[in-house]
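For chain A:
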Amino acid sequence: DKESEEPGKTEPEGAVYKVINLVNGNLGDKSFFDSAEAGLKILADAGRITYETKEMGATDADQPKWQETINDVASMGVYDLIICGTYQMPDYLKEAADAYPDQKFLIYDDTTYVGANQNVVNLSYRQNDMGYLIGVFAAAMTSQTTVDNINPEKVVGFIGGEDSPVINDFLYGFLEGAKATDPEVKVDTRYVTNYFDTAAAKELGLAMINDNKADILWGVAGLAGNGGAEAALETGKAWFIGVDSDQELTLSTELASITLTSGLKNVGDSIIWFFDEWDAGRTYWGTEVNLGLVEGGVGYVSDKNFAKYAPQEVQDLVIAAEKAVRDGTIKVSSAIGDETMGVVALREAMQP
Partner candidate 1 sequence: MEHNDLALDMRGITKIYPNVIAANREVDFSVKPGEIHALIGENGAGKSTLMKILFGMERPTEGEIFVDGQAVSFSSPTDAIAKGIGMVHQHFMLVPSLTVAENIVLGMAPRKSGFLIDYREALELTRASAEKFNLHVEPSARVADIATGMKQKVEILKALVRGARVLILDEPTAVLTSQETAGLFQELKNLKEQGFTIIFISHKLNEVKELTDRITIMRAGKSVGVYDTGAVSEEEISRRMVGRDVILSVEKEAVAPGEVVLQVQGLRYVNEWGKQALDGVTFSVRSGEIVGVAGVEGNGQRELVDILFGLRLPESGTARVGGVKLTGLPQARIRSLGVSYVPEDRMTLGIAAAASVEENVISDRFQGKRFNHGPLFRMKELHKESDRLILDYSILCKTRSQEVGMLSGGNIQKVVVAREFSSDPVLIIADQPTRGIDVGATELIRKRLIDLSRAGAAVLLVSADLNEVMELSDSLIVFYEGKIAGYFDNGEWDDVMMGEYMLGLKHQSDEEIGRASHA
Partner candidate 2 sequence: MRDRRMVFFGIARGAMAIILALAVGAVFIFLSSKTPFTALRYLLIGPLLSFHDGSVIFNAQYLFQIFAAMIPTIFTGLAVCVMFSANQFNLAGEGCVLAGGFIGGILGVYLQINSGWHAVVCVLAATVACGLIMLIPALLKVKLGASEMVTSLMLNFIILYVVLHYLNFNFADRTKGATMTKAFRSTAVIPSLVPGNSKMSVGFIVALLATALIAFFMYRTRWGYAIRMIGINESFALYSGMNVGWTIVLAQVIGGMLSGMGGSLEVLGRYQTYLWRELPGYGWVGITVAILAKNNPVYVPLAAFFIAYLNKGCLLMSTHCDVPSEMIDIIQAAIFLFFAAEQFLSGFRQKLVVKTATEDLMRLEADRGSRGGGSHA
């Protein structure tokens, strides 16, 4: 039961919003769903909202459920805000937003129909920016042979969930960051083709390590990504980088110990930010709020293992890159809306 309105808490300043969070998947993804949930929980604990979370199942067979649920919930007209997320929801959202113009919606991690409905706000995250920083970091690290498990070969690995625009958005930044840092670096990119087959991801990771001497693997494949960490741990020849949330906190001790950093997508923070703005009277209905490094929408983990293992020069490189991205001197390409398939060309060029 997620209704957590407890009496006797500090009185909120503004109104108490009634929110419903529709998850077109399952919680426990250690990624944006969990992150959104965490943000909402913080808001609820502060007494600023009451909320319910509904999981609607993760498979394509559940798509009719997503459709029906969002319509159903909107028709009830009892919520101040309906939250949903991911690039799979906009069509259904648009339908409901058209049918119920008085209902307010928030969709995170999508930009499909920005502006089409004046009752919808889009929150999006520059995962390519984040990918860029991770790319800089990985490329700089792979030749630091003084660090344990790092070999002289300049090869790093990218384990993607599937060959799709969102995943390739991460990849595009990663490739560009790596290339900019060290043109000789090769990126071994392989896709699991789903987000749950950890064992298959592990096989991919092992092949990268054994065949191409990759020593840093970035897993961007949901739960399956952990297979990359396991491959690194079991061979003892590579490091892992997590994604979306700080995986040094979510993985087991052993796996966390070989996780250098994680690329962050701060959905929860962005939702809190949104309510802050709302309370302050600033609203963004009908627009896209694109959250990059500056806004804290994306980032990376720089304490813990990063601080501990990365040589200072590597850390400096990453910080410099972050600055450049923040102030716009570096523009990272995006795979979303990339009609020319530039990411594919770059990917092939950098494949060892």
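Candidate entries met the following condition: all candidates are chains of the complex that A comes from, given by their letters.
Here is the rule we go by: a residue touches a chain if its C-beta (ideal position, glycine included) is under 8 Å from a C-beta of that chain, and two chains touch if they have at least 3 such contacts; residues count from 1.
Everything quoted here is computed from the prediction, not taken from an experiment.
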{"item": "Options 1 or 2 - which one, within this complex, touches chain A", "value": "2"}
{"item": "Parts of chain A lying in touch with candidate 2, wherever the complex brings them together", "value": "1-2, 26, 54-57, 59-61, 63-65, 67-69, 71-73, 86-88, 91, 95-96, 99, 109-112, 162-166, 169, 193-194, 336-339, 341"}
